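Shown here: the complex without one of its protein chains, the others still in place.
So, subunit A:
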Amino acid sequence: MATHQYLGGQPDEALDRVDGRQKVTGAAKYSVDDILPGLTYAVLVESTIAKGHIKKIDTKKAQSAPGVLAIIYHGNAPAIPGYETGGNPAKPPTGGEPFRVFQNTQIYFAGQPIAIVIADTYERAIYAATLVETEYNKDDQRTDIEGNKDKAVVPKGPRYADYIRGEADAYKNSVIKIEAEYIIPVEVHNPMELHATTAFWDGEDKVTVFDKTQGVKSTQRSIMDAFKLKEQNVQVNTDFVGGGFGSGLRTWPHVIAAVLAAKKINKPVKLVLTRPQMFTMVGYRPYSWQKISLGATRDGVLTGLTHEAISETSTYEEFTDRTVDISKVMYACPNVNTRYKIVALDKSTPTWMRGPGEATGAYALECAIDELSYAVNLDPLELRIRNHADVDPVRNLPWSSKYLKECYQKGAEAIGWNKRNPKPNSMQEGEWQLGYGMGAGNFNANRGRATVKATLLADGSLVLQSAVSDSGPGTATTMTSIASNVFGLSPGKITFELGDSSLPPGPTQGGSTTTSTLGSAVHDVCVALQQKMAELVTIQGSLLQGAKPENLHFEKGYITLKTDASKKVAYADVVKQTGSSQLEVTKDSQAGDERNKYSIYSFAVHFVQVQVHRLTGVVRIKKVVTVADAGKIINEKTAASQLMGGVVSGIGMALMEDAVMDHRFGRYVNNNLADYHVPVSADVPDIKALFIDKPDPFINPIGSKGLGEIANVGFAAAVANAVYHATGKRIRTLPITPDKLLR
């Protein structure tokens, strides 16, 4: 369990991170660290072929290497009870059967775990792993989406059926037509911290796991299902997460492998994936081909929008995302149709990666909108305003709140949009061509379910607890802020505990919902605690005896009478008055029926200024302004960090990220951080992260919508559009590397 207490005084502005000191001093323990004494170390052996069967695994040599404790593979693996009865430990996204580690000889992808070697040191485990000899019956693999598009199918389920609003393919009959195809290659989350699991068993039916996960409760559930264990007998701990971006949203086979290994040798086992394994074992953003067709009047009013996409999945699971959904809701267009298909390939299953679907779709849509703006000779900003969706065009419902136009205006001012020469290839600075571009996006602002326990101690301090893990946004910090405001207590007196599956159930951190979901539960539990205190404090003997609860005021650790501030009782005294050492309230909190009346989305716009070198094609991002309508901003500092992080991942998507596979082998050739490029500090310019900061009146009691995903949605398009403005060259295949601009 991670315990976080704000150490500063009463802040003038936003709280500093409550866990900042632990992180920068190295005191924070991550799953990848050696958490327990007496650890043993496990290493996974991977398949070198992409498709076929294991003919034979010979572990003799490896077994006799120094320090080896055990080797588990399909030939000797204990049965995993949840697998046999059809349980689904690592729940598949929409269909298929999750890969069952060490249960049979089938090879689905290169890099598939086929054995696990456990030794007394990490070095000995790696060495022994190289001695495991495997023979295969190899089949021909199919890993390239290009060339296999004819095998694309519409995923099962009504969500994925072709969507038609008005007339399909209406762009064909429009005066102005734009048709363009866009490609985003495979991107890999590559958080700094490698995925890691440490497991140990206490007897036959009780296990403790330290895991890098974005959801301690979901990992607990997966392990319970796989090993048929009771909830109270599976303890999952995740004190700190060194980045996830979606890779920690599922319980992957390596987690089950580590738990299995610990059971086999009956000692604590630690398994850390290697960087290459991060490319094949914990998902990735799937490769996508997209085609956007736009029809418009000469004034730039959209008359037709068709969005087609083909993406990839594995042969054993059906992964889908919302690539085409953004085209349904982003603009007011009477005729919209979408087609979404997936191809099953001999690769591991993709997964959600920051802005899943939306970031992919927004890249294509927002580039096409930019292309249209030149076709109708209109400022791309004006074109977007002309097609602004005043209501949700899919559900025909009002937005709960929408300040996208305000975002446009604020961002345009901050970047100096109107000072640019709108003509492409018209601005320069020495050897560099200068360009401005914009891209917008939205993301469904959800609210899930969470339970928070609040404990008021006799010294007047408050402890809040929930089983969430924090992958970096600063969950404990924002929750402390919310509690401080709602409960009326200085942040220094509030402690937030998380990262422990035995705490009251919290949500998985994904889909930009933590603040909305958990923050609401914190709000509700604080209110409930105040109600309980009100009951106690108005009974006889108290200074506030007889006061109506609604006339009480809670602030700075005191309850006062609204009409008479001199009548005050300290929170601590309320506890003492009960005669017990603490006062406890637990509250479960979830959305009501507001979603039936409103469409609830977050919105953002990104403006970028780029320089493109006239001779070498090198692109430098000089300035970024990102403006978000995410409802009420709880903490400007952590919120700005979220936006900046999203922008940095957007820079990667636009300019460098590309997991390159040699399809002859079905293997990645750049599966390391020297060759798979993410932005380094020198690639990241001054980023202005701005907010509208107006509470959404309907989403939840705190007024906050989501922020994590919109930080990235539409950003790559802004860069591509800026490159076009700088050079007159439209690069429709990401990433925009120098070679593509030489032509």
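Everything below uses one rule, namely that a residue touches a chain if its C-beta (ideal position, glycine included) is under 8 Å from a C-beta of that chain, and two chains touch if they have at least 3 such contacts; residues count from 1.
By our rule, contacts and distances are computed from a predicted model.
Engineer: Which one, "FAD-binding molybdopterin dehydrogenase", "Electron transfer flavoprotein subunit beta", "Phenylacetate-CoA oxygenase subunit PaaI" or "Phosphonate ABC transporter permease subunit PhnE", is the UniProt name for the chain you do not see?
Structural biologist: Choosing among "FAD-binding molybdopterin dehydrogenase", "Electron transfer flavoprotein subunit beta", "Phenylacetate-CoA oxygenase subunit PaaI" or "Phosphonate ABC transporter permease subunit PhnE", the correct UniProt name is "FAD-binding molybdopterin dehydrogenase".
Engineer: What is the set of subunit A residues that contact the non-displayed chain in the whole complex?
Structural biologist: 48, 123, 126-127, 130, 431, 615-618, 620, 655-656, 660, 662, 664-665, 667, 669-670, 672, 674-675, 677, 679-683, 737-739, 742-743
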